[in-house]
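Data block below; observations after.
Every protein chain of the complex appears in place save one, which is left out.
Showing subunit A:
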Amino acid sequence: PPAHSCNDWIGPPDKYSNLRPVIFYVPKDESPLERRLREMRQETQAWNQQFWAKQNVAFQQEKEEFIYSRLKAKGLEVRDETGQKATLNAEEMADFYKDFLSKNFRKHMHYNRDWYKRNFTITFLMGQVALMRALTWLRWKKKDVGN
């Protein structure tokens, strides 16, 4: 993002986590409340990134392993004559999906709970910051009019 910008910038989805990273703008006169909000958002972003990157990588890995083991069981090669990777059809993959979902269920429960908490906190802080900025602006306006 350009140096003169006063806004946050959001980027393309991350290769592993599919989440879009945000670069936060730090204003020179950042208030403690604003700093708390920004740090919370940064921390949540990092936490989210870590969770989903791990999750997706594990998914891909386990999927490959599953395909490999199934193909082996069927007596087929991983790559066919043209060099393309052989894949299983949707019905065969269904067993894997079911398995993966149940294995990760508890992890998802914890994640969900944390995510909802963080989401609410961040949004609430955003509300507070917005209110504070509005009041500051009004006060400034009044002073300006007074002058």
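FYI, contacts are C-beta pairs under 8 Å (C-beta built on N, C-alpha and C of every residue); 3 or more make two chains touch, one makes a residue touch a chain; residues count from 1.
Simple rule for what comes next: contacts and distances are computed from a predicted model.
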Chain not displayed: protein name in its UniProt record ("Protoheme IX farnesyltransferase, mitochondrial", "Coatomer subunit zeta", "Ribonucleases p/mrp protein subunit pop1" or "FANCG protein"): "Protoheme IX farnesyltransferase, mitochondrial"
Subunit A, residues in touch with the chain not shown (by the definition above): 1, 5, 7-13, 17-20, 22-23, 48, 52, 55-56, 59, 85-91, 93-94, 96-98, 100-102, 104-105, 107-109, 111-112, 115-116, 119, 122-123, 126-127, 130
